[in-house]
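A quick write-up on the structure given underneath.
Omission of a single protein chain aside, the complex is shown with its protein chains in their original locations.
Entry: chain A
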Amino acid sequence: MSSVSQLENANPVIFQRSVERLLTASDEDEEIHDPIDNREIFDLIRSINDPEHPLSLEELNVVEQVRVQVDDVGSTVGVEFTPTIPHCSMATLIGLSIKVKLLRSLPQRFKIDVHITPGTHASEEAVNKQLADKERVAAALENSSLLEVVNQCLSPRGL
């Protein structure tokens, strides 16, 4: 955030936050197995902070529940995210944050795929390729200044 002197998108459109997931009776029933569903994955990533604005990815509509696909039995998760502007230089960073958040929050059995919503970014393919490459993600997290920014995105926002 400090590296950019000028915000790329100074006045983004702000979207409403969705309400907290309602607790149902089956959530409290010991016997019932709750499958991991789209909403649960969305809840994991919606509160990630944007690297540029004091807003969450949900408020910027970068992530949406409809763009989350999960298969609990097959252990796969797919997340599409939409940068606010097609030339957003933060796209890789946002993707990395989502990926790290999911890596930290999901059971190991899951295969996690994070990519840009088709047709919403200029260098879509390059970013997708970076995010899909395990080695590069691991290398990125070795870089302490990159890890610092990612951790800031993942820190719970104070009031």
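By definition in this document, a contact is a pair of C-beta atoms (placed from the backbone, for glycine too) under 8 Å apart; a residue touches a chain by one contact, two chains touch by 3 or more; residues count from 1.
In the analysis below, contacts and distances are computed from a predicted model.
A.B. asks: When one chain of this assembly is omitted, its UniProt record names it as which of these: "MMS19 nucleotide excision repair protein", "Geranylgeranyl transferase type-2 subunit alpha", "Glutaredoxin-related protein 5, mitochondrial" or "Sip5 protein"?
C.D. replies: Matching the unshown chain against "MMS19 nucleotide excision repair protein", "Geranylgeranyl transferase type-2 subunit alpha", "Glutaredoxin-related protein 5, mitochondrial" or "Sip5 protein" yields "MMS19 nucleotide excision repair protein".
A.B. asks: At which residues does chain A meet the chain that is not included here?
C.D. replies: Per the touch rule, chain A residues meeting the hidden chain are 11, 13, 23, 27-28, 30, 33-34, 36, 40, 43-44, 54, 101, 104-109, 144-145, 147-152, 154-156, 159.
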